[in-house]
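Here you go, one structure.
Of the protein chains in this complex, all but one are displayed in their positions.
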Amino acid sequence: MTDRIERSFNAQTMMHTLGARLYSVSPGCVVITAPILPGSTQQHGFGHAGLTFAIGDSAAGYAALTLMPEESEVLTAEMKINLLAPAKGDLLRATGKVIKPGGRLMVVQAEVDAIEGDKITPIALLQGTMVPVAIRS
Amino acid sequence: MTDRIERSFNAQTMMHTLGARLYSVSPGCVVITAPILPGSTQQHGFGHAGLTFAIGDSAAGYAALTLMPEESEVLTAEMKINLLAPAKGDLLRATGKVIKPGGRLMVVQAEVDAIEGDKITPIALLQGTMVPVAIRS
Amino acid sequence: MTDRIERSFNAQTMMHTLGARLYSVSPGCVVITAPILPGSTQQHGFGHAGLTFAIGDSAAGYAALTLMPEESEVLTAEMKINLLAPAKGDLLRATGKVIKPGGRLMVVQAEVDAIEGDKITPIALLQGTMVPVAIRS
Partner (left out) sequence: MTDRIERSFNAQTMMHTLGARLYSVSPGCVVITAPILPGSTQQHGFGHAGLTFAIGDSAAGYAALTLMPEESEVLTAEMKINLLAPAKGDLLRATGKVIKPGGRLMVVQAEVDAIEGDKITPIALLQGTMVPVAIRS
């Protein structure tokens, strides 16, 4: 399972650009971390909402993929994000999980936290829908 | 008005990283374009949802900022994105507009299109809420 | 097409409870109206968000159903509503339309307006996803 998620994750050049790392993979739950790189900020120097969204959406999507058949890939149908606090700290951590599995649709959730020393601040909450797609070979 | 939006846009290092460009600014409507850079893809080589979200969210946020008082900045409170088609083409174009202005909240919308030659394909629709924040000086 | 939508609409007892009426049906677009009944208010006497949601969601769902195969019914997978103004007036009108048709998912939108004399005020904007389901017979 982890191999398959890693292959897909590593094929996402956006994850490399953002410095994101696949931190852990278990059935229905995936954690991705990312630093706030100098090239990932909004106008006040905090992490850009695009960064927060990208790792939250990917964590949720890969959480769904862990529960999908081997021959499928995952697509985001829709995702909603509520931003809770500015993205500042040493590291962002996105924890995605499956709320409702299903053959056609999976409802997922992700929380993104900012970690600074031993302080953990939730910065975003995401809720959305993932769909399996057959791999084109 | 355009000056102020440009200053804020240029201060977003994420926009530089994504190769995004502030294409046009008018009251309540802002257009941002971005290529699909080699470092901006998902696992199939199409533009990453994080790219689509980032330019759609920024276009909607700056559309709101055009209608806010001079001494304020804009923050995304929440944003929802429905993905309509893969992000492939020569250029992505995000058109953000204000649906409902307001002193405390602004409801915004953005459409993101993929442009390939003379073909325009809507790839995402966003709907969300922007809030003005006083600039810290 | 209209017959099928009417049959389904009339089978929704909630629409009767709310006094809702199927106003018009055309391919990819459905309009539903409803008064603000004495039993449909929130704590300030305006129309309840549940009323606004119910007719907006139904208009969007039936808009999707007009483009689905004859032997299918429609289910809401997810829906997001931004409330723009209080629901007050003589009548509420929900206009649902299909943004992106598809065999597995349809992206839809609805606007709900409050009508008072000749004044039309947008009170809500909805964006969501409809899925076709096979009719069980």
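By letter and in written order, the chains are A, B and C; residue numbering begins at 1 in each of them.
As a working rule, a residue touches a chain if its C-beta (ideal position, glycine included) is under 8 Å from a C-beta of that chain, and two chains touch if they have at least 3 such contacts.
All of these numbers come straight from a predicted model, not from anything done at the bench.
Q: In the full assembly, spell out which visible chains the left-out chain is touching.
A: Result: the unshown chain touches A, B, C.
Q: Among B:L51, B:A64, B:L83 or B:V131, which residue is in contact with the omitted chain in the full complex?
A: B:V131
Q: In the full complex, which of A:L37, A:L75, A:I99 or A:I115 touches the chain missing from this view?
A: Of all options in A:L37, A:L75, A:I99 or A:I115, contact with the hidden chain holds for A:I99.
Q: For the chain not shown, which residue from B:A11, B:L37, B:A77 or B:I115 touches it across the whole complex?
A: If we include the chain that is not displayed, B:A77 is the one touching it.
Q: For chain C, enumerate the residues touching the unshown chain of the complex.
A: 8-9, 11-14, 16-18, 38-44, 48-51, 53-55, 57-58, 73, 75-83
Q: Kindly note down the residues of chain A that lie in touch with the hidden chain.
A: 80, 82, 84-85, 99-100, 107, 109, 122, 125, 127-129
Q: Which chain B residues touch the hidden chain?
A: The missing chain touches chain B at positions 77-78, 80, 104-105, 107, 128-129, 131.
Heads up, the rule we're going with is that only the chains that are shown with their structure count from here on.
Q: Identify the chains in contact with chain A as well as chain B, in label order.
A: C
Q: Same or different for chain A and chain C, where same means more than half of the interface numbers show up on both copies?
A: same
Q: Taking the mean of the CA coordinates per chain, how far is chain A from chain B in Å?
A: Spacing between the chain centres: roughly 20 Å.
Q: Roughly how many whole angstrom separate the Cα centroids of chain A and chain C?
A: Centre-to-centre distance between chain A and chain C: 33 Å.
Q: By residue number and range, which residues of chain B touch two or more other chains?
A: Only 80, 82 qualify.
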